[in-house]
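Only one protein chain is missing from this complex, and each of the others stays in its spot.
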Amino acid sequence: MITGKAIPSKVLLIAVIGGAQCSVEEAALAETVGRELAKRGAVVICGGLGGVMEAVCRGAVIESGLTVGVVPGDDPRMANSYVKVPIASGVGYARNIAVVKSAQAVIAIDGDYGTLSEIAYALKGNIPVIGLNTWVLSRNGQQNSSIIIAEDAVDAVEKAISLAKGLKVG
Amino acid sequence: MITGKAIPSKVLLIAVIGGAQCSVEEAALAETVGRELAKRGAVVICGGLGGVMEAVCRGAVIESGLTVGVVPGDDPRMANSYVKVPIASGVGYARNIAVVKSAQAVIAIDGDYGTLSEIAYALKGNIPVIGLNTWVLSRNGQQNSSIIIAEDAVDAVEKAISLAKGLKVG
Amino acid sequence: MITGKAIPSKVLLIAVIGGAQCSVEEAALAETVGRELAKRGAVVICGGLGGVMEAVCRGAVIESGLTVGVVPGDDPRMANSYVKVPIASGVGYARNIAVVKSAQAVIAIDGDYGTLSEIAYALKGNIPVIGLNTWVLSRNGQQNSSIIIAEDAVDAVEKAISLAKGLKVG
Partner (left out) sequence: MITGKAIPSKVLLIAVIGGAQCSVEEAALAETVGRELAKRGAVVICGGLGGVMEAVCRGAVIESGLTVGVVPGDDPRMANSYVKVPIASGVGYARNIAVVKSAQAVIAIDGDYGTLSEIAYALKGNIPVIGLNTWVLSRNGQQNSSIIIAEDAVDAVEKAISLAKGLKVG
């Protein structure tokens, strides 16, 4: 038993999702997102591979943040160099579910169909999704406004952390 | 060994995806899709639950078609009454991946975020997706035209079967 | 709606598990299991690959039985030639869960650690497991007698079908 000592609180996990390949501009954006998350004490969770996933981890690590990468395969060594805690899901791209469901909010940076699947799972689970140049959804002629648009990296991080804590975002 | 007897060819599997709850009109549409698929010898694969999934299986069964339902949980008895071969995936909504990846083409009827995740996984895997009143995607201000729009149930089925066989659809 | 026509009952699914590589004797045993299952109207479900999985499907197909193969990857074409309904799980070896959870009983033929994981999941879910030259389990010095030992292929099939139907096996 732990006596005379508070049980440590769980960390605040923010997922950052986006392509395994990305442009220089997207990588810079992701790196800034990672830095700003780490500065605010949030832990980055991502899919653990390259592109946006690597850049966001690099940013977080520069600011001494903790990074979790959930890779598709059986081998944690597939995680990029900036992942401190690699999780080998063993379930292929079903790991996309773990990436978003473990988080209190999700920041989507551009991204392809894999990112779209993650956005879908997050929204299905009522986990807030903040978008930076990412997918726009509509159905039956009506635009879906569930993805909250951010103006830049700092705005995305501030919105994500506020929403993760259950605060309203204006 | 099988001698003097050809190895039987694998069946043609077409996935039909859509909401676990749906309107009367959508159910009628799904039932027609199921009938038309079965008439052409295709096997229906779906998520095995209610709504669009149940209606499409009912349609297929009316025409004596085979129906496969991949349910999220551990118990095949969760499948609707019109599923002849229930698969209990045991992996929750990661079963969405199995539904589309097992198919040679996918027909999406309306649907919510679960359906969106299935569309995303299908497109990521280059499996043709035919849409009936379903999601419309755009990214970076450009509409994504990967979902092939069908006019009605018969059109959707004909497009799905042509694309499943590797034929071009005009 | 289906009028004047009974809803078709679901099929009886029996899982057959074992190594992707196997000896000639094991393949012959698996083929006989497949034949005997098909003769009794049961549908074979397996992991869809080679070895025991291929042999049991071949046996079932010889007797015009239906065979379902749940493969680990994203591509249903990975299934062996005797699988009529290939399911691409997309979740790697988590597909072992689907193989056993979809079945009303499981027959284990020899097998390695993959087979052991399937036995474990089946027993956890109270699905009867019948063993032919397979794993023997004990814990804390006590032998675990959950795996029902069969004497030969016919005995295994008869026990599996009886147990699948909820009958006691003496």
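The letters A, B and C name the chains in turn, as written, and every chain counts its residues from 1.
The working rule: contacts are C-beta pairs under 8 Å (C-beta built on N, C-alpha and C of every residue); 3 or more make two chains touch, one makes a residue touch a chain.
Since the structure is predicted, the reported quantities are computational estimates derived from the model, not experimental observations.
In the whole complex the chain that is left out makes contact with A, B, C. Of the listed positions B:44, B:70, B:91 or B:105, the one in contact with the omitted chain in the full complex is B:91. One of C:32, C:80, C:102 or C:134 touches the chain omitted from the figure, and that residue is C:134. Residues of subunit A that touch the chain left out of the display are 1-2, 5, 7-8, 10-11, 13, 43, 45, 58, 61-62, 66, 68, 70, 74-76, 79, 81-91, 94, 97-98, 101-102, 121, 125. Where subunit C meets the chain that is not shown, the touching residues are 91-94, 97, 110, 112-114, 116-117, 119-121, 123-124, 133-140.
Residues touching the missing chain, restricted to subunit B, are 73-74, 90-94 (touch as defined at the top).
Operating definition for what follows: only the chains that are shown with their structure count from here on.
No other pair of chains shares as many C-beta contacts as B-C. At the interface between subunit A and subunit C, two copies of one sequence, more than half of the residue numbers in use are shared by both copies.
With each centre defined as the average position of its C-alpha atoms, the distance from subunit A to subunit B rounds to 30 Å. Shared contact sites, meaning residues of subunit A that touch two or more other chains, fall at 91-94.
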